[in-house]
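Note that this is a trimmed complex: some chains were dropped, and none of the rest were shifted.
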Amino acid sequence: MDKEDVVFSPVSEEYLATDFPGHIFAGMFCIIYSLWESTKSILKHLLKKKKYTYGFGSKTLFYRLEILQGIVILSLAATGIIVSLTLSGGHHLPLYEENHWNKLKDWHHVTVYLFIGMIGVAHILCFTISSVPVSLIKLMVSTAFFVETFIFHNHTHSRVLLDIFMHQLVGLISFLNGLVAFIDFLIQDNVLLELLRSSFTLLQGSWFFQIAYVLFPPKGSPIWDLMDYENSRFLTVCFCWHFALTYIIIGANYAFISWLIKFRSKKPCSSEVGLLKNTEHEQELEEM
Amino acid sequence: MDKEDVVFSPVSEEYLATDFPGHIFAGMFCIIYSLWESTKSILKHLLKKKKYTYGFGSKTLFYRLEILQGIVILSLAATGIIVSLTLSGGHHLPLYEENHWNKLKDWHHVTVYLFIGMIGVAHILCFTISSVPVSLIKLMVSTAFFVETFIFHNHTHSRVLLDIFMHQLVGLISFLNGLVAFIDFLIQDNVLLELLRSSFTLLQGSWFFQIAYVLFPPKGSPIWDLMDYENSRFLTVCFCWHFALTYIIIGANYAFISWLIKFRSKKPCSSEVGLLKNTEHEQELEEM
């Protein structure tokens, strides 16, 4: 599943074909997860601010949704595991054969998916069994991202410059994501921290797309010189632009949901553009 | 006590024999300590949640148990020190003789055991003298793991690839363990943090077993090629699986103790599988 294989293996053509969708799949997963999580965080924050009280029905719905989320994560992780082990290069389930390890990189991917699956399990457990502490989900998310960092750190051996650089950046984001998730686990109830986390996940998703187009260009796309140092310097800038974009997307989501709540509640809302008269917000500003 | 000695020393055979049990001893120590600590944390958390009040008798029992734990840790550490200095290669108590340092690696192990012994001392002091702050135990645990990290960081010189890699991973876990113990020392009273700590200790224990079987295979086990880079890549994956396993074991322990408390209290318990009706848990979920 890497450049090296492309060079030395006779099945390189077919390999490329399965590798491009692999990164697109991971990217889509991150982007959808991020948008879903950010929407949830923003909704919760805004409804709490308005002291909106849920009826029993909406609560049940909310719990059912969380359990559903757990099931979706679990099944996507399972899909990832199965695809990694079967599609990319045929039947290589036995890990060790003929005196060497078999397709270790696929097992790296399997391990990452395994820990993502455990996030799904945590979701299901926390919302079905009451004695499980609910911050388990955040701890599990943090663990999954740190394990991903660990795997990616030991994943880039004997690859070419650009391949290493781009995967190191994935390692950097997943480390930051794990760190912010851990801080969120310790502190709780800080909406910006949750949105920062969503923003990192979105960045990881969009970066997987970039990787797919740079390292495994589909027919018609320009081919990148993977050994050119200049390219890595451009990608540094590019990475920051992706990051700025995620802030804008999450911000737009925030604005959209604010507008939606205001529109549906049909009450004159205090979030009008202009100098503020809202006392609660003023207190917050003074405490800043 | 390392590969290097195996190659250059005439007593290699005998050396191997003492080194395999050395890692098994350390592994057993970690595993038992971890299971004991996790059981204690879970029991305390669940009883506190049920607002269970201890009678005077059970409190006295609890203190006696803590002091006993201190004594057990202290005696195991003493055993470790004595065995390191006497059994592995005979009488080399004098540190410096004939112009060179004598068996420095054993002294490295002795130092680690010394700090583990200090955890035992902290246990005994905190539960017998009331003016000692009780968080001393956690500070001492954190210190012991950081010292272990420091020792392991300066422990791997002139070894072979796989030996270095596996001991670096021990250093990584003990660093994380020290870090989590320090955060726990600062924050207090977060059950998941304590279980995370137990989980890292369990991981360290099971990894010592893995080291024993990879670096010092007993008769009948397969011999690993210690210079093969592929092996180190497999062990990366393997390490993560160990980690996932520790989560499952600690989780199973949690489930078992929950069930035990529910079974013994003979009250209809709210932790039934299904959508939650428990108000306290709901509050927690909303605050999330």
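For clarity, chains are labelled A and B in written order, and residue numbers in each chain start from 1.
Operating definition for what follows: contacts are C-beta pairs under 8 Å (C-beta built on N, C-alpha and C of every residue); 3 or more make two chains touch, one makes a residue touch a chain.
What you see is a predicted model, and the numbers here were worked out from it, not measured in a lab.
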**Item:** 2 chains shown - copies of the sequence in the complete complex
**Value:** 4
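Assume only the chains that are shown with their structure count from here on.
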**Asked** Between 0 and 180 degrees, and as a multiple of 5, what angle does the rotation take that fits chain A onto chain B by Cα atoms?
**Response** 90
**Prompt:** Counting in whole Å, what is the centre-to-centre distance of chain A and chain B, each centre being its mean C-alpha position?
**Reply:** 32
**Message:** List the residues on chain A that touch chain B in their complex, please.
**Reply:** 48, 59-60, 63-64, 95, 100-101, 104, 107-108, 111, 114-115, 118, 126-137, 139, 143, 147, 150-151, 154, 157, 185-186, 188-189
**Request:** State the interface residues of chain B toward chain A in the complex, per the touch definition above.
**Result:** 45-46, 49, 183, 187, 190-193, 196, 229-234, 236-237, 239-241, 243-244, 247, 254, 258, 270-276, 278, 281-282, 284-288
